[in-house]
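Of the protein chains in this complex, one is absent; all others appear in place.
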Amino acid sequence: MLRSRGGYWLLLLIGLVLPLVITPSFYRHIMTMTVMYACLAEAWNIVGGYCGQIALGNVVFFGLGAYSSALLVTKFGLSPWLGLLVGIVVSATVAAVIGWASFKTSGIYFAIATLGIGELARTLFVSWTWAKGSVGIEMPILPSSLLNFQFQGARLPYYYMILGLLVLFFWLVTKIGASRFGYYLRTINISEVAAEAVGVDVLRYKMLAFVLAAMMTSVCGTFYCQYLLYIDPWSVFPSAISMTMLFITVFGGSGTPIGPVIGAMILIPLGELTRGALGGQGKGIDLFLNATLMIAVTILEPRGVLQLMRRLPWRKERTHEQTA
Amino acid sequence: MSKLLEVSGLTKRFGGLVANNSLSLHCDGGEVLGIIGPNGAGKTTLLNCINGQLKPDAGQVLVAGQNIAGLLPHVACKLGVSRTFQIVQVVDAMTVLSNVMVGAFVRTPKVSLAQAEAEKAIEFVGIQASASAPLSSLTLAQKRKVEFARALAARPKVILLDELLAGLTSPEIKEMTTRIQQVRDQGIAVLWIEHVMEAIMPVADRILMLCFGEKLAEGKPAEIAHDRRCIEAYLGDDTNAES
Partner (left out) sequence: MLGQLVVNGLLMGSVFALIASGLAFIYGPLNLVNFAHGDLLMTSMFVAFLCADKLHVNILLALPITFLVMGIIGLLDYRFLVRPVLQAPRLAQALTTHGFGVGLQALALFFMGPDFRMISNVTFRGSLSVANLNVGMARLMAGLAGAASFALLYVFLKYSKTGKAVQAIAMNREAATLIGIDLERMYALSLVISMLCTGVAGVFLSQFYYIFPVVGPPLLSMAWVAMVIGGFGSMPGAFIGGLIVGLTQAFGGFFMNPVLKDAIIYVVFVGLMAFRPRGLFGW
């Protein structure tokens, strides 16, 4: 946890001001992606960080959110905002089904089930010709407006939209952490048996966490579709996005509201910049660095950067601050 | 007049092994029913069947007249059954207060009310000095108390204690036993599995002895202490038995 509330406001200020100071669109794109991934990680944080359920395929909700918007707009001429709602409903349903089927058994099944759905979704959408398959869907270019959910030109409003979403998600996760829901999730994380014995309907709360995370992820997917104005199964359903959500949260510090934000702030620009510098020829060097970082962090400090920060000598007086 | 807790015909099998064979017992508010027996007698299985962690193959578990046999533990808790565990299940990442609050939340969703209830429970078991300490710094006795407080914060009608004194020192045992008596005096029905005989025999109102899944004997502690079968069950034969 940052030293005080002031730290959070400072971060927000930087977030608000940064794109105005650094104007090249390449960097603004990185900022937008950083904030979006922070949102995705916050969503994952609820089910994976607080509740401790290893969801490995959350990208499926991202893709469903993206495709809902894309299909509703291109096939039915409806508003992408409706697509947002449809995406949320579809994602919540898928999450509910998978959760209900797997949460009654051990966590391994849940991990495998979520892994499988991610892979499955990609292969299904690749061959779903009505949804344009591998060719992907190109969104019609419309005049900039909030109603159209599109902004041409500097595209700055996109950034502020997603930043607003992050603020909302951050607030949500903070509220959850301080509520009964949060206490229950953290107990389920450590001992489901104890949680049950103390009155927690474990199945119900795991499902709530998972469905909530799914809905939040879906919103990001819809955003992504409107931001890039082109999607295909490879860009919105890759398992890399699932693992990134996970890694960002763990790297930054899972089970805290600020962890995913810190993780995203460090890892996404790092990834984007190295990819631009090294990975361009498809040689996979950035992948290799990514992998090395993942392994190194996990083995050295599995509780993430936040814990690393706590280990610094000048922070020692805060050692009894355990919860966020 | 029906008791707070009435168990009848409780049977639980694991494959070919009959862990609980048609057991019946009762325990009323303000009573301590001690459950003793050699290892493997089926004591913890009995507890698990009562609080819902295991689904019994047969039998009824009536709490204030309502049959909860086979219902999930969280339902049993809402209906007034709390328990502690042999191996303490507390959340290291949360403070003592937070841990106990989890128990209080079954009665109220509000954080402030849960906190107040938890503070009461913490004071009752006597660990208010460590209320905001991290779990990792506590002794075993203190961790047991945290679990005890958590169970009490749920305002149970029936509380199931599973070897609460195991591994504690003499003074800790005396202290914990006093708390258990205080819980009983609050009108809660206390079902207490224990191996530390010197602690449970003087305190329990009645004792039930299990052996190989069957009820061997039931009665006042004094009767049980002189019951030949019980002595044999624990010691193998009566050569080492006292008078």
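The chains carry the letters A and B, assigned in the order they are written, with residues numbered from 1 in each.
Rule of thumb we're sticking to: contacts are C-beta pairs under 8 Å (C-beta built on N, C-alpha and C of every residue); 3 or more make two chains touch, one makes a residue touch a chain.
What you see is a predicted model, and the numbers here were worked out from it, not measured in a lab.
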item: Displayed chains contacted by the hidden chain, counting the whole assembly; value: A
item: Identified contact with the non-displayed chain, of A:G116, A:G136 or A:P157; value: A:G116
item: Hidden-chain contact residue, picked from the options A:I14, A:A154 or A:I295; value: A:I295
item: Contacts of chain A with the absent chain, listed as residue ranges; value: 48, 52, 54, 56, 97-98, 100-102, 104-109, 111-113, 115-117, 119-120, 123-124, 126-127, 239, 243, 246-247, 250, 254, 282-285, 287-288, 290-295, 297-299, 302
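To be clear about the criterion, only the chains that are shown with their structure count from here on.
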item: Separation of chain A from chain B, taking each centre as the mean of its C-alpha atoms, in whole Å; value: 43
item: Chain A partner contacts - residues on chain B that touch it in the complex; value: 51-53, 72-74, 77-78, 82-83, 85, 89-95, 98, 101-103, 105-106, 109-111, 114, 132-134, 150-151, 154
item: Residues on chain A engaged by chain B in the complex (per definition of touch); value: 178-180, 183-184, 186-187, 189-191, 193-202, 255, 320, 322-323
